[in-house]
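Remarks on the structure that follows.
For this depiction, one protein chain was excluded, whereas all remaining protein chains were kept in their positions.
Let's look at chain A:
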Amino acid sequence: MSALRILVPVKRVIDYAVKPRVNKAQTGVETAGVKHSMNPFDELSVEESVRIRTEERAPGGVEDICAISAGPAKSVEVLRTAMAMGADRAIHVETADGDEGALEPLAVAKVLRAVVDKERSNLVILGKQSIDDDAAQTGQMLAGLLGWPQATQASRVEFKNDGIEVTKEVDGGVETVRAKLPMIITTDLRLNEPRYASLPNIMKAKRKPLVKLSLSDLGVANERRLKVVKVTEPPARQGGGKVEDVDGMISKLKELGAL
């Protein structure tokens, strides 16, 4: 097996613990002044890449771990985090701030295809979904564009018999598939527990190389296929209050027709 050149796409999203608020104009979610961080599934991708190297799992070794993010200027923060966790370098594909710059999964997949060609990547590890758009598409689209095999929702990645065996979370249990490089893997929460970047590593990450590219450098247009007509709050649910005891619960559930 040839040495791994891993590409790890990461996305800056509203922090998972923040409850998003729809803006007044109903065009999207309020992002100004809201805490952002790396998409949780992407932390798993970075962690897995670093572990493949430190645990010397790949027979051919790991030659390079490159993090990439396509997004506004502040995406650099998540790239620095990825490098503090152990990525060697980073690429920032800068897009405009706000809604105009937002890329759809198909456009991101096209960006990644161009970067894979440029960087001669042979393994791309992505999160299974971003927790803002919840689309769960980019990894599969990239695999389709490249014609590479894909293993989605990975909970275990093993190097075996000249290939990579990936255990995937599926409905009702797990499934294991095998493929040879080059391939695409998307991560599920069970894959690992991401590390916290230590202060010395955060300092070191500031000196790691970060290259800026534009969409046009990669020959990709931000062509949006979906127009957001409106974004609204979900219908609010009112708690129905509390009951005193088990009998109260049973009679209330019967009253509601649930039992």
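Heads up, the rule we're going with is that contacts are C-beta pairs under 8 Å (C-beta built on N, C-alpha and C of every residue); 3 or more make two chains touch, one makes a residue touch a chain; residues count from 1.
To be clear about the criterion, contacts and distances are computed from a predicted model.
Student: Which listed name, "Light-independent protochlorophyllide reductase subunit B", "tRNA methyltransferase 10 homolog C", "3-methyl-2-oxobutanoate dehydrogenase (2-methylpropanoyl-transferring)" or "Probable electron transfer flavoprotein subunit alpha", is the one UniProt assigns to the chain that has been left out?
Tutor: "Probable electron transfer flavoprotein subunit alpha"
Student: Quick one: which of A:V29, A:A73, A:M203 or A:A221 touches the chain that's been left out?
Tutor: Missing-chain contact among the listed residues: A:V29.
Student: Return the single residue from A:A3, A:V170 or A:V211 that touches the missing chain.
Tutor: A:V170
Student: Where does chain A touch the missing chain, residue by residue?
Tutor: For chain A, the residues touching the absent chain are 14, 16-17, 19-20, 22, 29, 104-106, 109, 128-129, 131-145, 147-153, 155, 165, 168-180, 183, 188-190, 224-235, 237, 239-243, 245-250, 252-253, 256-259.
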